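Our next item is chain A:
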Amino acid sequence: MKFLFNLGVLLLLIAVLYVWVHLPWYAVLALVVLFAGWMALTRRGRQAGSVTGVGISTLRQRLGSSSVVVIGIAGVVGVLVALLAMGEGYSETLSKTGSDDTAIVMRGGSASEVSSVLNRDSIVVIDQAAGIARDKQGKPVASEEIVVAANLPVKGGAPDDEGSVQVRGVGEQAWTLRPNAKIIAGRSFRPGMRELVVGQGAQRQFVGLQPGHEVKLGAQTWTVVGVFASGDAYDSEIWGDENVVADTYRRGSSRTSVFVKLTDAKALDTFKAALAGDPRLQVDVDTTLNYFSKQSEGMAKVMRVMGITVGSIMAIGAIFGALNTMFAAVAVRAREIATLRAIGFRGVPVVVAVMLETMLLALIGGLIGGLLAWLIFNGFTASTLASGTTGQLAFTFKVTPLLLWEGLQWALAIGFVGGLFPALRAARLPVTTALREL
Partner candidate 1 sequence: MRDQNSSTPEDVAMGTLIEIRDLSKVYERGRQKVEVLHHINLDIAEGDFLALMGPSGSGKTTLLNLVGGLDTPSGGSIAVAGQRIDQLGAGSLARWRASNVGFVFQFYNLMPTLSAQRNVELPLLLTKLSAAQRRKNAAIALQLVGLADRASHKPTELSGGQQQRVAIARAIVSDPALLVCDEPTGDLDRHSAEEVLGLLRQLNREHGKTIVMVTHDPKAAEYADHTLHLDKGTLVEQATA
Partner candidate 2 sequence: MKYFHLIWAALFRRKTRTILTLVSITAAFLLFGMLDAVRISFDQAGKSANGAQRLQTGSKLSFIQPLPQGLGEKIATVPGVKSVAYSNWFGGAYQDPHNQVFTFAVSDNYIDQYPEVQVSGDARKAFTNTRTGILVGEKLLEKYHWKVGQQIPLQSNIFPQQNGSKNWTFDIVGVLHPTDQSVAFYGQIILMHWKYFDDAVMKGYNNGQVGWYVVRVNDVHQADQVARAIDALSANSDHETRTQTEAAATASWMKQLADIGLIVGSIMGAVFFTLLLLTGNTMMQAVRERTSELAVLKTLGFSDQGVLAMVLAESVLLVVLGGVIGIGLAAMLIPGVSAGSGGMLNLPTVGADSWGLGVGLMVAIGLVVGAIPAWRAMRLNIVDALAGR
């Protein structure tokens, strides 16, 4: 009988947690309102309110053990939110790169720019396809680009410590195609010169990328002439003139990709069809927005899985910490609870009171954890070797409101589990034994 009851509670718990995780915030708000209504308007609700009041008023005396719940949950939420913020920042950086009215053309079947090769003939054909916007002179707005990599010394590393940076050789229209990218220091490179402009992220990561400095790409010396900011993945790149870059890397007239501006977002299909219909070409076309978003999928998933795994294991620890504290709290208050029961309070208000107390502690813990994660990690810069690129991608942690909400959900879920069993014990405590105890 007792076993069946426990099994039932466990199944209920799993169901509640499942629903809870998938609940949107407004549904939670509705629940809260409903619950507050029950507390205020029904007799049982008011009873629960007064029992909770008594419990909370004695929290002070149990400060030490109550803080275990708060800090335990704060730890879980802090770590979880920080790890998720890492994945969030990473995928945000990539997914806000590009737009839906610019398209990228690569050789068919290429997973990313770096593995794509387009020969001169193809490029000429692509530039003339239908759907491409034209500038005032009637020239198609397109930039043939070449993506390669360079080894440069890393800031804060040993003298021999070199990192990989993605180098992009771009055509004249590159800036028109990427209105986000703006020169913030110095000037742009001049066509035909060994000049580079560096993204602000790349500048932060590698040594010697100030305007006026010279850097060596292989045996050749290049001059950094400017810094640009785009607020997305391009920030981690270094740009130069496509012909000069191709020369340095001995790529002849082949390029890795062509970026084009579409007449409008709806022109993608026209453009795609035009290229697909040309027997001389075997290429893949996608909006740049889509292309970069897809690049982030794998790694973002890995980061999220890691965050959830670590968070789950920590949550188990925190749940048992909360159980411990709340069992102790119930034990300390066994006489008081039994007295209430003896007077005629029913089980429900007692359960509700213990649950509310735990959830309150959990809420505080969740808020502290989220706040700490936000204070410490929001804007924190990290970098990784992104898939599909040849260099390090710098990104900043993003603690978004949605992540904070997710953290709070975890906190309350931990509080719920940690409070339920002690609450049930309190409610099922045989009145007489409890009164005799202590």
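Selection criteria: all candidates are chains of the complex that A comes from, given by their letters.
As a working rule, a residue touches a chain if its C-beta (ideal position, glycine included) is under 8 Å from a C-beta of that chain, and two chains touch if they have at least 3 such contacts; residues count from 1.
All values derive from a computational prediction rather than experimental measurement.
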Which numbered candidate, 1 or 2, lies in contact with chain A within the complex? 2
Considering the complex alone, what residue numbers of chain A touch candidate 2? 64-65, 67-68, 71-72, 74-76, 78-79, 82-83, 109-111, 114-115, 117, 148-151, 157, 160-164, 167, 217-219, 248-250, 282, 302, 310, 313-314, 316-318, 320-321, 323-325, 327-328, 382-385, 390, 392
